[in-house]
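Please see the structure below; I have some questions.
Omission of a single protein chain aside, the complex is shown with its protein chains in their original locations.
== chain A ==
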Amino acid sequence: MKKITKEVYLKWYEDMLFWRKFEDKLAAVYIQQKVRGFLHLYNGQEAVLAGALHAMDLTKDRMITAYRNHVQPIGMGVDPRRVMAELYGKVTGTSKGMGGSMHIFSKEHRFYGGHGIVGGQIPLGAGLAFADKYFKRDSVTLCYMGDGAVRQGSLHESFNLAMLWQLPVVFICENNGYAMGTSVARTSHSTEIWKLGLGYEMPCGPVDGMDPVTVAEEMSKAIERARSGGGPTFLEMKTYRYRGHSMSDAQHYRTKEEVEEYKKIDPITQVLNVIKEKKYATDDEIKAIDDRVKKLVKECEKFAEESDYPPVQQLYDVVYEQENYPFVEHKI
């Protein structure tokens, strides 16, 4: 595994803080109705991403996830201004405004979405890995899903196929405790999600998903295994989401105290504490990071605000590759 140096800590702090603030901004502009539809925020789960990015080879590895997907592409190198613009439905967005919150994609940065049907991305993750194995590339695919998604048949079929064909994929369940208002305990006889790997003899285990160091260590092993031909791994990241499922969630299914408990082990705070303890940065340097983050969030908002909506013709332009495809008319 790449060493976790002072620079890594500082990067983690800046990245995670930016993701958090970026999404706080999204929540704010959602209330102003500038962003519409569903909005699923990642607040609290940042360590799962930060640790994984450290373990990945960002020149060739791939990632795919569900609809809680705004910050992963940013972590992989996508311009955050374009992610914000996508949520505004602007033509400068990552999908030109076609996809919105749940469907961020970046072919350039090997981020394969952004999927709104729970569990739908799991076979796709295996498929991305299938192509890499087929073409004898040494890329590894990280395939994320929620604790609710593991109850879909797609997971079980994909696990079997991935093991059968020894695909270079790491399946990662982000267990944030709830699928909408349903706790893990209410969806399964066994609450230890990582054990789902056992039936397929897939290497598997639980991971502290609030600590980027642990995540990075476990992800590194899994990615190494996949890259060297050892096949898939299934990791259950124990994490937590601070906000509601989407924006209209009264959260009667949990207590405020529970949320506060998790905030005590907040990944950003954990990383900041190490930075302070080990004197990796002075207070002024930390403040400089905070200021940079604030400034970049503002820039994202401004970019999204000032961008244009797509031309109406775009409705048709991106459905088929074929030019002049004969669409059936829908209005008189």
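Everything that follows uses one rule, which is that contacts are C-beta pairs under 8 Å (C-beta built on N, C-alpha and C of every residue); 3 or more make two chains touch, one makes a residue touch a chain; residues count from 1.
FYI, contacts and distances are computed from a predicted model.
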_Undisplayed chain, where the name is taken from the UniProt record, one of "Spermidine/putrescine import ATP-binding protein PotA", "Pyruvate dehydrogenase complex E1 component subunit beta", "Cytochrome d ubiquinol oxidase subunit II" or "Phenylacetic acid degradation protein"_ = "Pyruvate dehydrogenase complex E1 component subunit beta"
*Among A:Met98, A:Leu161, A:Ala222 or A:Ala304, which one is in touch with the chain left out?*
A:Met98
*Options A:Pro73, A:Gly177 or A:Pro310, residue touching the unrepresented chain*: A:Pro310
*Could you please point out the chain A residues that touch the chain left off the display?*
36-38, 86, 89-91, 95, 97-103, 115-120, 148-149, 151-154, 179-182, 186-188, 252-253, 309-310, 312, 314-316, 319, 327-332
